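Notes follow the structure.
For this depiction, one protein chain was excluded, whereas all remaining protein chains were kept in their positions.
Our next item is subunit A:
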Amino acid sequence: MALEEEEAVVPSTAAADAASIGQSYNSRIVPWLSWDEWDHVRVSLFSSYPDAIEAALTRVLTWRSRGCIPPLIEVTADFLMAQRMDPFFGKNHLPDAPHSVDQIVTNLYSMAVVRLVNVVVEKKRKHKLTSIAEAAAEYSIPRMLIDIRHECSHRKLPALPLLRDAALQALDWLRSYYWDPQKNALSSPVGGMREKIDSDLRELTLRRFTVSGHRKKSRSIMNELVLQYNLNTSEVVSSLADLLLEVIPSLIENHQQECESGVIWKDSSAGWRTLINQISSMAQNLLLNLLTEVLDRVETQESSIFEAGSDQWSSLGYGGEAGETDNLCSLFAWLIDTLKSGTEAHLSEIGMSRGPLILILRRILMLAPWNKQLMDSGVKLAEVIKENFFIDKVQKFQSLVSSNVDASDRIPPIESSSALFIEQEESMREASQKLSLFGLNCEDNKLVYSEDSKSATISGKWSIAKSWSSCPIGMLPPDSINLSRVPKLSCDAEGRPVTEEWNCKELNSCACKRGPESLKDSTEEDSGPRKKRPRKGSKETRDVEEVGLEVEGAGWLIINGAWEQVSQDYICANSEKVAELVLNLL
């Protein structure tokens, strides 16, 4: 073993440095990945659904294993675990309740009470100056708990009915002393993130575009936004997109007037560009995310138009929607221009994230080849990243379209579009052939690896990651599939990822004081957190879920960024949708 020897000088400054880091941010290490997670546990623990409580207790166990769990959470869990064992409080979880279950439960309750009082009191009590009872009274711990603790330590264990009562009091007290105040102390309200982001953005733009803006304040708002962006990318991006959509008509107008008159307007396009550039210099891949967001919205718009009036290809049905799609396309074009006119730093960013940009180009191709504005922006983008393949395709389509010029360029000319459809059908057939091959592969139970991980497994177990961008410890760097960087860590017992959903709305409404009669039976199926399997599964997949068996020939596909288990029948039934997916993959 030959690591370099390292000698590090430890003067007193280094010690102070280490200490001050923690204090300067006034923060602590916590075992949860987000306050959302904490809140879900809070709601589940105090709900009346045994499944929810069970899941929350499992999560608290996990927190315990990380070693930095706040003691009051542990104490809450102790009480709930004692209650869970107690046959008095509902279904008995011990398969064959031993005769001594009462004794076991008495011990559990007693220990929980002793821990509660000690944990709260011991920290701050001036050693031996005051008695524990006096110190405990300061925290308004119910007198009963203090007495029980004393009895447990010095005499014998109290009776079970008393302990049950004490447990209920203790849980109430814990809720009022820790859980509710902590929830109220969260500065960014859980779930109410959106309003805060919106207000932050508006304030920032206001300050930027007024002459006398306080530099410091807008700086701090910017920092906040970037923090939010890191934690909650999709929310911030969507909020920013909304804001831009509002101003885009005036931006286009002003831009034209600017060019004519040469005067720079106050809320000019240039000003907005600088703002976006500033934010994206601190928030990685902002432009990329914005472009993807806009495309998403165009897609939804188009699909809703199709669904609404698929047999009406006239312009009558459009009205308001046309305006919106117009706005979106204009915003897209504006963003591409911003990208083009970006600084050196941007262009290097483009070099790095070429993959996602190609993905965007593909989407434009699939989306609306007859939408001139989109296609033009796409061509501009392709020119920037030098993607000639795309430019060829566009020219092909445009030649098809222009052979039959129509009044509205949104409606595809029906005669020439038949060629388009034939071509599309051909590619679909090819894709479904490839898919059936894929299905055959699945039958052999071979797991489908993406290109990246293949090379990693070939060279042995450990290897250096091929690329990385700076991101906080515990999060993943952004990539083309997952724009949000907080990792999804839920998995089943075999270690395969699943999408976990905590059904909090229902739990919230049912959170009430726990007592033996208020506990519901666990037969209710849509309560509590479940490990959800693919929602768009066909009936076959649902059967798989219920029966719990592995269907022969079932394999794993990435759908919408998540590995989901699909059966052969599912593939056949949804061949079109899946063909589209394969097109994207290929």
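By our rule, a residue touches a chain if its C-beta (ideal position, glycine included) is under 8 Å from a C-beta of that chain, and two chains touch if they have at least 3 such contacts; residues count from 1.
As a convention for this text, contacts and distances are computed from a predicted model.
According to UniProt, the chain absent from the figure is "Polynucleotide 5'-hydroxyl-kinase NOL9", selected among "Sodium/hydrogen exchanger", "Polynucleotide 5'-hydroxyl-kinase NOL9", "S1 motif domain-containing protein" or "4-hydroxy-3-methoxy-5-polyprenylbenzoate decarboxylase".
When the omitted chain is restored, the residue from A:L168, A:L227 or A:L245 that touches it is A:L227.
Take subunit A: the residues that touch the chain left off the picture are 1-10, 14-15, 17-19, 21-22, 25-35, 58-59, 61-62, 64-68, 70-73, 177-178, 181-182, 185-187, 226-227, 230-231, 282, 450, 452-453, 456-457, 460-465, 467-477, 481-482, 486-497, 531, 558, 561-563.
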